[in-house]
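For this view, one protein chain was removed and the others were kept in their places.
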Amino acid sequence: MIANHPFGACLPTFGNCADRYCLGGYGGGGNTVEEMLDLSKKVEGLDGLELVGNWHVNDQNIRDVAKMFKDRGLKIPMLVPDLWTQAKWGRGSLAAPDARTRQAAVDEVKKVMDWAAELDCPYVDVWPGQDGFDYSFQADYVEAWKWLREGLAVCSQHNDKVRVLVEYKLKEPRTHCFVDHASTVLLLLQGLDKVGVLLDVGHSLAAGENVAEAAALLSTYGKLDYLHLNDNYRSWDDDMIVGAVHLVEYLELVYWLKRLGYKGWLTLDIFPYREDGVAAATQCYRWMTAFSRAVDRVGLEEFTRAIRDADACQASDLVRRAMNL
Amino acid sequence: MIANHPFGACLPTFGNCADRYCLGGYGGGGNTVEEMLDLSKKVEGLDGLELVGNWHVNDQNIRDVAKMFKDRGLKIPMLVPDLWTQAKWGRGSLAAPDARTRQAAVDEVKKVMDWAAELDCPYVDVWPGQDGFDYSFQADYVEAWKWLREGLAVCSQHNDKVRVLVEYKLKEPRTHCFVDHASTVLLLLQGLDKVGVLLDVGHSLAAGENVAEAAALLSTYGKLDYLHLNDNYRSWDDDMIVGAVHLVEYLELVYWLKRLGYKGWLTLDIFPYREDGVAAATQCYRWMTAFSRAVDRVGLEEFTRAIRDADACQASDLVRRAMNL
Amino acid sequence: MIANHPFGACLPTFGNCADRYCLGGYGGGGNTVEEMLDLSKKVEGLDGLELVGNWHVNDQNIRDVAKMFKDRGLKIPMLVPDLWTQAKWGRGSLAAPDARTRQAAVDEVKKVMDWAAELDCPYVDVWPGQDGFDYSFQADYVEAWKWLREGLAVCSQHNDKVRVLVEYKLKEPRTHCFVDHASTVLLLLQGLDKVGVLLDVGHSLAAGENVAEAAALLSTYGKLDYLHLNDNYRSWDDDMIVGAVHLVEYLELVYWLKRLGYKGWLTLDIFPYREDGVAAATQCYRWMTAFSRAVDRVGLEEFTRAIRDADACQASDLVRRAMNL
Partner (left out) sequence: MIANHPFGACLPTFGNCADRYCLGGYGGGGNTVEEMLDLSKKVEGLDGLELVGNWHVNDQNIRDVAKMFKDRGLKIPMLVPDLWTQAKWGRGSLAAPDARTRQAAVDEVKKVMDWAAELDCPYVDVWPGQDGFDYSFQADYVEAWKWLREGLAVCSQHNDKVRVLVEYKLKEPRTHCFVDHASTVLLLLQGLDKVGVLLDVGHSLAAGENVAEAAALLSTYGKLDYLHLNDNYRSWDDDMIVGAVHLVEYLELVYWLKRLGYKGWLTLDIFPYREDGVAAATQCYRWMTAFSRAVDRVGLEEFTRAIRDADACQASDLVRRAMNL
């Protein structure tokens, strides 16, 4: 737990991270689901792990997976349908120009929803990362928007035990993804009450958002369902350790999560390419705990007063006090 | 006219442009409204000019202004309420933390709407540029959103002869403006049918959008009302001459404007700091005319086919053919 | 003093800050040099103030200025030749395409060097902010580089009591300035031993640099002469309060300043548009003092060890300990 939030991580945190140059990975981590689970147990306060459909869980191993988690006292807060690791999704999934691919994407989401239900996992994370475009004159923006809404509407009706969340991201793997901002996903989901939103802090930063503002907006529309934590330098989804760069922004986010009454998961989505995954996750945990204490040091009321006054100097002073400096 | 669009410019195109270092301006241009109007007449194809409330038009000069325009055969497509040039708006206008300032902003918009009606001007441009924040812990995002919606709702009911448009921008003069993206303004305006959107191409570029996609999204929601044209390097609202940087993006935008059936104004919002305003506006006109011809050279159908195929190489080929290269 | 550094500010910190929209300024601050000096005395630890040639000091008032500073126990660490606030510099100063303008720029620098000598001010800050270009095909890069070197060489020989420093910046007021990075200014100054460098932290951040790395590089080449402090969001020179955004980067910078043995001035270059200048400068002072204490809390040796190990998790831990979290 981080303060009163369940604390999770994506399973590959404990695997071998690769990039487009070093395709074999930078080494370290576990190879099997079981090895990665065992590594995860070394992280302070960890309550559960996200899995990717097909890669970590499938029809063959689902009972084994359930047992592995149960044996270790770990939960599965999220299953992620694989709509982005295979060449077949290269031109899109829910909004692919090809109708059969769109149908296959819907089917994939439905299948993973059923797995989630079986595993007592409350959410699936639909990340339409391949849905977008790289070049001008390569996407029919009007059609794509319609296809996204239609596909999500169908998925949302499929299994009432599982809530579909949409994770937005500005770019990568496409140079432009359709569902790019908090406001975009909220607009997309108007009328789709059963679909929520996953706010990945790094995606928000890389989209040029103030992440606290994004959280507030999502909460205003009742769709602040789940958070991914990581950090970056804002021009790319670097998936770094929490606290690497954006201390003030994280402090403000934690203030707003408390003020908005967010009670959900705080789950790491980091790529510790050259770091030990356990050590990296542990640092994230400590930073998040520190941010929570820092907000409490000043107190919600005093921060809220500074905000109401819109006074930058007062805010600066409170941040420094919160940081214990 | 540019192709079949009325062609406009903001009046200060023909004035003396200043920045925060060279506050006295880089020189050139006219000083009075009349001088600027006379200069504007030298631009090929110009049909009208936007004016800023108080600065260019006010209760005292409104009849003179009407006559000056009539005498020169020019229209006034847009009046812009001044919510951003005076210290009193420094902490916000429609979403200022201070309730009296919010009311003053609404009153200012209403007043300018009435002037617009009197001048047969169909639109007012509400640009909440001062509504945002510079620092963390300086804005109440939840309240600000509510205040924006409330203020716009009131304005929209004020005078049925004039349509209120909202112009979005990511930043400047604040480091963060609340109404930052096309999707944000569309979300903000859900339920406010009488309020439309002004798409400033440079704001869209600086917000990291593909501007053609922004236009398509606005059109999908019935709010592609008006366009501002200019160019920049995407990290700032440089307000440069059209065609300075983004040729492919402009070509794609013009394709989509044709396909979406946009018939509205194409109005320059440039700051020719070190250029002759007439020459700069003339270059913009020629680029826009060239883009229109370029799209026609290939034809909508062939572009649409490439888009449907989502084929980057085919798109690349068409762009080069359109460019006559 | 901040730790063992003399602490300065640019005089306009205590004036009325304007931007290109609100040309009359956001209000507050002093109007005269004397009023601004009096305000500055309210800031903890302030040792001196930078002045801009012509605007704050000139042949008429130079003795009065000297007395005003002496009476208040303040130093003048820097005079800044005005090469950027008048239309005549709009197309460049030391690297203007027009030879007479280049000569006028050299003359301006020389004149201000003589004033500096008279005021016991050790440095002049040559900021070639207007030397650059806005558009493609608008600058002769080869000639401009030569002109910059020639002009600086001449200036550097003028008055041995005063050291010429060059302040680099990526952009603004031009969309592209020639002297854009730490490595660029060092390359430019190869062979010009009498010319040093002014590192403006915000310029470094906005140029995408790691500012600690820039400081180390400048020091390697013997040209880390002087620092300007402020903060921003990296896409623009926002000139914000220190500590607003980049806590980790500032911490690393302060570590390196200690390790490199930098003993020079730490001078604020902030634009508190909507803030009280005294309060804003005071916050900057407190943040800098806090960063110095934070580095000392962990100690140089332990930071250096983590750096030698290149271990991100260890570094993350030390940052959090330094921050007292």
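First chain written, first letter: the chains are A, B and C, and each begins at residue 1.
What we mean here is this: a contact is a pair of C-beta atoms (placed from the backbone, for glycine too) under 8 Å apart; a residue touches a chain by one contact, two chains touch by 3 or more.
Quantities reported herein were computed from a predicted structural model and do not represent experimental measurements.
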item: Touching residue (missing chain; options A:Ala3, A:Ala18 or A:Ala66); value: A:Ala18
item: Chain not shown: contacting residue from A:Trp256, A:Tyr273 or A:Phe303; value: A:Tyr273
item: Option touching the unshown chain, where C:Arg20, C:His56, C:Lys75 or C:Arg91 are the choices; value: C:Arg91
item: Those residues of chain B which, in the complete complex, touch the missing chain; value: 234, 241, 243-245, 247-248, 274-276, 279-280, 282-283, 286-287, 290-291, 293-294, 311-313, 316-317, 319-320, 323-325
item: Touch residues of chain A, complete complex, unshown partner; value: 17-27, 84-87, 89-91, 129, 134-136, 171-173, 175, 232-233, 235-236, 238, 240-241, 244, 271, 273-274
item: In chain C, positions touching the absent partner; value: 91-92, 97, 133-142, 145, 170, 176, 178, 180-181, 183-184, 186-187, 190, 207-208, 210, 212-213, 216-217, 219-220, 248-249, 251-252, 255-256, 303-304, 306-312, 315-316, 318-319
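Operating definition for what follows: only the chains that are shown with their structure count from here on.
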item: Fraction-based call for chain B against chain A, same above half, different below; value: same
item: Rotation, 0 to 180 degrees and nearest 5, that superposes chain B on copy chain C via CA atoms; value: 180
item: Between chain A and chain C, centroid-to-centroid distance (C-alpha), Å; value: 40
item: Chain A-chain B separation of Cα centroids, rounded to whole Å; value: 35
item: Residues of chain B whose C-beta touches two or more other chains; value: 91, 134-136
